[in-house]
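One chain of protein is taken out of this complex; the other chains stay put.
Each chain carries a letter (A, B and C) given by its place in the written order, and its residues are counted from 1.
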Amino acid sequence: MSHAGRIDGGLIDRSQEIKFRFNGKWMRGFAGDTLASALLANGQLLVGRSFKYHRPRGVFTSGSEEPNALVQLRDGAHQEPNTRATMVELFEGLTATSQNHRGSLEYDLLAVNDLVSPFLSAGFYYKTFMWPKAFWEKLYEPVIRAAAGLGKLSMQNDPDAYDKGFLHCDLLVIGAGPSGLMAALTAARSGARIILADEDFRPGGRLNAETLEVAGMSGADWAVQAVAELSNMPNVRLMTRTTVYGAYDHGVYGALERCTDHLADSRGKPRQILWRIYSKRAVLAAGATERPIAFGNNDRPGIMLAGAVRTYGNRYGVTPGQQVAVFTNNDDGWRTAADLQAKGVNVPVVIDSRDKPATLNLPGVKHIAGEAVMDTVGRKGLKSITLTSGRVIPVDALAVSGGWNPNVHLTCHQRGRPTWRDELCAFVPGGELPVGMAVAGAANGAMTLAAALAEGHVKAEAQLKDLGIKTKQTDVPKAEDEPRDCAAFWHVGESRKRAWVDLQNDVTVKDIKLANTEGFRSVELLKRYTTMGMATDQGKTSNIAGLAILAEEAGKTIPEVGTTIFRPPYTPVPIGALAGRARGKDFRPYRLTPSHKWAEENGASFVTVGNWLRAEWYTRDGEKGWRDSVDREARMTRQSVGICDVTTLGKIDIQGKDAGAFLDKVYSNTFSTLPVGKVRYGLMLREDGICYDDGTTARMGENHYVMTTTTANAVLVFRRLEFARQCLWPNMDVHLISTTDGWAQFAVAGPNSWNLVRKVIDAEYDISNEAFPFMACGHVNVCGGVPARLFRISFSGELAYEIAVPARYGNSMMGVLNEAGAEFDAVPYGTEALGVMRIEKGHATANELNGQTTALNIGLGKMVSQKKECIGQVLSQRPEMTRDDAIKLMGFRPVDRTRKLIAGSHFLNKHDPADMDHDQGWMTSVAYSPNLGHHIGLGFIKQGDTRKGEIVRAISPVHGVEMDVEIVSAHFVDPKGERLRG
Amino acid sequence: MIINHPLLGPRDAAEFVYLGDASLIDRPDWQAEDAMDQFHAYGYLRDNPAGEHKELWYHEQGDRSWLVVTRNTLTHEITNVEIARDVARARGRDK
Amino acid sequence: MRYSGFKVLWQGLTGNKGWTRAWREPEPKPEYDIIIIGGGGHGLSTAYYLSKEFGLTNVAVLEKGWLGSGNIGRNTTIIRSNYLLPGNEPFYELSMKLWENLEQDTNYNSMVSQRSILNLIHTDGQRDAFVRRGNAMFLAGADAELVDAAQLREELPFLDYDNARFPIKGGLFQRRGGTARHDAVAWGYARGADSRGVDIIQNCEVTGIDIENGRCVGVQTSRGAIRAKKVAMCVAGSSGRVAAMAGMRLPIESHVLQAFVSEGLKPTLPGVITFGAGHFYVSQSDKGGLVFGGDIDGYNTYAQRGNLPVVEDVCEGGMAIMPMIGRARLLRSWGGVMDMSMDGSPFIDKTHIDGLYFNGGWCYGGFKATPASGYCYAHLLAQDVPHPVAMQMRLDRFMTGNLIDEKGVGNQPNLH
Partner (left out) sequence: MAKYTLIAEPPLAGYDETFGDMRLVAPADFALVSIALPLGGEDKALKAIKTGYGVDLPEVGESVLSKDGKARLLRMAQDQAFVMFTYAKPDAAQVVSNQIKDSAYVTDQTDVWTALRLSGPSSRSALERICPIDLDIEAFAEGHVARTVMEHLGVVILRDAADSFVLLSASSSAGSFLHAVETSIRNIM
């Protein structure tokens, strides 16, 4: 294709030609082009299809407000749907395809929707598709879903990397147009820390799109000069390709920097960075967005906003047509005619809806005053326009200007509600702005160049003054106050044909009128009923016209109708960028136990427990499945000795004169009376009387306790202890510090555990049964002088010890214990065997202490002391929590011993129906007991303690399984606890 | 959000953990005649104001202090930040 | 006017000029039998069932803003009845059954789409808990289906099975779960209630609750005083503020829940997917947007907006289980103020003041409850006894200790 639309001039680099592909066709552009300008240069007016009616559409704007020119950029896993061609910098080899059509872009089969559009009026789907009932999911909805949507995701994992970061500044300037640059210059010269961010790849904003002068030079040249100065200042961070998309509380802004989107390949670097900008003050200089006028068939390719036509002409050296008409309700539209004409493009006519003299004197351009465009012709490219007078004018492009809306979006992200200004026919920032924000330039309604520059300067100065920073004398460069008169003219009432308000979502003037007729009269209801403003452009070009038409219909003023609320993000942000690095294995950090390396080398499989990886079992040669390994580990531990890394249990060092008294408050049972050198099991309640956590706490010294918590609750318990210490009993001398990661701790369990432990503990320590009985603890040295802690506690019910050594020795210690244990056939065991043995002993863990059960439920009701104050004590006595028929933790075994129990089964009495009223409880944990030779389970059942020996049904409908089980004691192995006392 | 820590200066709220109404400091007397009623109100009933709210935040990724933050629940504006331990002592809490 | 495909065709052929308004805009009368404060989903469904099931039509719904502007207008549209506890599950299953007939009942297409909801399982402990839950659902007459990772891989190939930080070990489906077009639910109920004579009064803010001799006799509003035999609060999100007018303190805190929608995409997700090891749930709307959310921000607020850390947390969860959504863009975010209750479960109850009723505490689960909430509230208002499935949703349950704590996290609202 030729460079049909290319004209002279512009800020593109004609020495650098770039080849790209659109719908498989190779085209050429230049460095500095966007995909949109390059498509126009190649004469490609038709670029996409609309959402509902699949109408042919062309480029409509030159910025991020673009509703029409959405493409799928790149291909394969890099395919990026709904990408605004107006924001894509051209790069060598760029590939883009049009979207939302079935068949080719030119011959879209779904364009049939346009023919049946009378039946597809606003909200039509709420009124039909209800019969027959089953057809919605099966027929109607799939058809609607397939037709809806826009671009396609590749369905492959996003191959790019993303990053995030934190920035801090005194002043954040959002937008590098005239007011933003002026604000940045003013502030930067004072030495304050400045961040200047702009979504464009070329700073300057409208200066690059206009022919207006600043300080006697072209606006674009002045911008280059300003940027050069700012770039050389160490206190300034100039961020192009960066959209500040959200204003959050207390001066925090979200910004997206597109780092490699303008390159053919990101080469392993982050594609985009999500910045959180912490600003003391901000100046919003986001400019303004032009809006169209609604008239019949106003959506054809070749119809474009007047400011965009000017941008393409002045910045990119491109025109959408050779005969370009201008239709305006304001002075600004005239500049399009003037600039195009200056570039040699024929502008046959300016149609100004206002009945007033020409704004500019343009010889050769016919001025038609007080008329409007009523209809157009040309399905895939504009051919002619029809005026309200009936006159038909052949043109191949139409530049429309309905006035400009200040970009107030970020001012609304908190509580701000824009206010209407009649003379501008627009909303300007109002109400409460985000804390620390000031607005300057067109975003604030200062619509002329001179005003924008001046306001940028003034606002920056005021913001710095607020921070106590004095600004240096900075002169505002000279510029003109161009004419900006605008009429409140929104749609052409004479149009019989459909007139689009929201181009992307195909919302027409008629739809808005229908919504009003049907009672959807609040702006929010209108929006929701018609979907106006809900498309990917968030109604940047459509909302105000829609509001105005609604106001007209309802006989109200625009401010009476109100405005919809703008919420973050200003422009859409990729989900990948918001996730940053947190994906795949990097979603959350890994915590590894000290013996992780040894476990890896010795056949361990690992299981995730919170962020921890723990060995779940160690596979030995010849073992066919996990059960072989687990059965062996549990059996060998009970027969001889097993070793398990239990480092993940939380450890809290508690010191202070009041440490014992403090523990009495936070545990339901008493610790102040625990002798030094002893350990006690502790049960912790929540204030609502429900079991919270349990573990053992050892008294290592007069004023020194070491608490253990469950793995899952380590952080939470610490937090609650700090709360108790600081807020509830603030005058206790108690100090807490976590040592979870500091000590590698190993359970050594089984009849040979003493023999094994004896081999590694230095000889001078007496650990005989007399000197070191069950529940003893103390400091010892191991392996020749390494300080260690020894606890005689048991989770398995066997004679057992836990040895803790400084974590740096943990991996080595695991090796030593296994080596020393070889003579006893010691086995390392993982979490599964640990679980089997604790179920055999009836110990409650997370499945039982699930946050819903009381001490009474788990059979520890007596542990809640009523003699001293403790957290949870009072509320644990509420009537419904102390009922006689409360559930109790019991053991269960299948009547048919060959059957496998299922955790999560519910219990029913023998002949009761399977419904909720007859639910007796549920099975919490099950295991195969290699020591008993059948499955065993723990569970809660109503009044279980009085029902030993009873047979009930355990049902699991999700498995389709039901079986009889016997209620037994939860202590399956060594119920009297003789083994652990040695 | 930013919480201006009395000792550490402004820090991102993401470093903190939120608990709730600062009335949680005022834990009732377990031996009071109407202890159950008092604990019910303490544990469950909240003023939940639309406006100024005194609330507890824990600087978990910081100095581990509990803070009483006065924050407006309509605007999120923070007008005061105190060390909760000082507040608890001032309210007469002891051992 | 009755809606039908034929009506759409006929109107299309005649220029769509014959459509009439969906509801009236009545002036408030001086007195009603029942005043419902709040024209959100629950208030409108209460009015609908009062008029349809209990024949009570001298009813007004007072709405501060526009109808449906409560949390029915800002949620992630999920419907499900996959609860665990007897205090909840039968209630949500009743709701599901009402959803299943809603469109025929209201003659309004609310696009109830039973495309399934899936909870992913990542650990053995989670599986045990989900088996317990699935079985409880069966006991309450609901459906549940346990699947393993291999079955999931076949059905949802785009999840990250091979490189996930928290491996996917299976999931629990409720095939009857899915989504509904949230605004249309409000409109369907409003239209149905209005056509039976209920006055839906928009832009009418309640500014006071009139209590005489311990009895509630009406309300003060921005449009004058209105008397009523019964006044029914139904303002989840603002419960604290409205109850304070009657001098009540509630076991509720107000928190913000953010939700998000992506740009429109061609069909990507079949049903609702919930990540079990992070904070993320997602479905795709009929328009093509991925609708997703996560955790509440976690601090008391009445502002309908949240902060960035939660946005990031939610998107991290999304990328962790389906890294194919990285190039989809988040288009819009919004925040809804939730009544977070002390055990994560709601209230439908009389208050200690005669003639004053309370419905609230829905946490972030109010949307799916909309039909049953209205139905049971209407039952309570009409007959002064709770509906059997809402028996436990009492305001005094924290005094008795009859908690309905699904997550088991206790009396801290932001953890539910």
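Keep in mind that, in the parts below, contacts are C-beta pairs under 8 Å (C-beta built on N, C-alpha and C of every residue); 3 or more make two chains touch, one makes a residue touch a chain.
Keep in mind the model is a prediction, meaning the values are calculated, not measured.
Asker: Out of all the chains shown, which come into contact with the hidden one?
Answerer: A, B
Asker: For a quick check of understanding: of A:A147, A:A215, A:L592 or A:A914, which residue touches the chain that isn't displayed?
Answerer: Considering all chains, including the one not shown, the answer is A:L592.
Asker: Using the touch definition from the top, which of A:V283, A:V347 or A:V816 touches the missing chain?
Answerer: Answer from the full complex: A:V816 touches the omitted chain.
Asker: Of the residues A:R14, A:K133, A:K269 or A:R981, I need the one that contacts the missing chain.
Answerer: Among A:R14, A:K133, A:K269 or A:R981, only A:K269 touches the chain that is not shown.
Asker: Which of these touches the unseen chain: A:R417, A:K497, A:R719 or A:K759?
Answerer: Candidates A:R417, A:K497, A:R719 or A:K759; residue touching the omitted chain: A:K759.
Asker: Contacts of chain B with the missing chain: which residues?
Answerer: For chain B, the residues touching the absent chain are 7-9, 11-12, 14-15, 60-65, 83.
Asker: If the hidden chain were put back, which residues of chain A would touch it?
Answerer: Its contact residues with the unshown chain are 161, 163-168, 193, 269-270, 273, 276, 278, 581-582, 586, 588-593, 597, 611-612, 647, 653, 655-657, 703-704, 731-735, 737-743, 759-760, 762, 782-787, 805-813, 816, 819-820.
Note that only the chains that are shown with their structure count from here on.
Asker: What is the distance, in whole Å, between the centres of chain A and chain C, each centre taken as the mean of its C-alpha atoms?
Answerer: Those two chain centres are 22 Å apart.
Asker: Quick one: chain A and chain B, Cα centre-to-centre, how many Å?
Answerer: 28
Asker: Using mean C-alpha positions as chain centres, tell me how far chain B is from chain C in Å, no decimals.
Answerer: Distance between chain centres, rounded to whole Å: 30 Å.
Asker: Which positions in chain A touch two or more other chains at once?
Answerer: Those would be 248-249, 252, 414-415, 687-688, 875, 878.
Asker: Considering chain C alone, which of its residues make contact with at least two other chains?
Answerer: 303, 307, 399, 411
Asker: In their shared complex, at which residues does chain B touch chain A?
Answerer: Those in contact with chain A are residues 1-2, 12, 17, 19, 24-25, 27-28, 30-31, 35-36, 39-40, 43, 56, 58, 60, 64-66, 75-78, 84-85, 87-89, 93-95.
Asker: Okay, in this complex, where on chain C does chain A touch?
Answerer: 3-5, 7-9, 11-13, 15-16, 19-23, 25, 65-69, 73, 86, 89-90, 101, 103-104, 107-115, 122-125, 127-136, 138-141, 144-146, 158, 160, 163-167, 172, 178, 181, 183-184, 187-188, 202, 262-268, 278, 284, 286-288, 303, 305, 307-308, 311-312, 314-316, 318-320, 323-334, 397, 399-403, 405, 407-411
Asker: Under the touch definition given earlier, write down the residues of chain A that touch chain C in their complex.
Answerer: 51, 78-82, 116, 118-121, 124-131, 133, 136-137, 141, 144-146, 148-158, 160, 162, 164, 246, 248-249, 252, 254, 274, 276, 413-415, 510, 514, 517-522, 524-525, 528-529, 531, 534-536, 538, 567-569, 572-576, 578-580, 582-588, 607-609, 686-690, 692, 846-847, 850-852, 875, 878-882, 902-906, 914-916, 919, 922-925, 955-959
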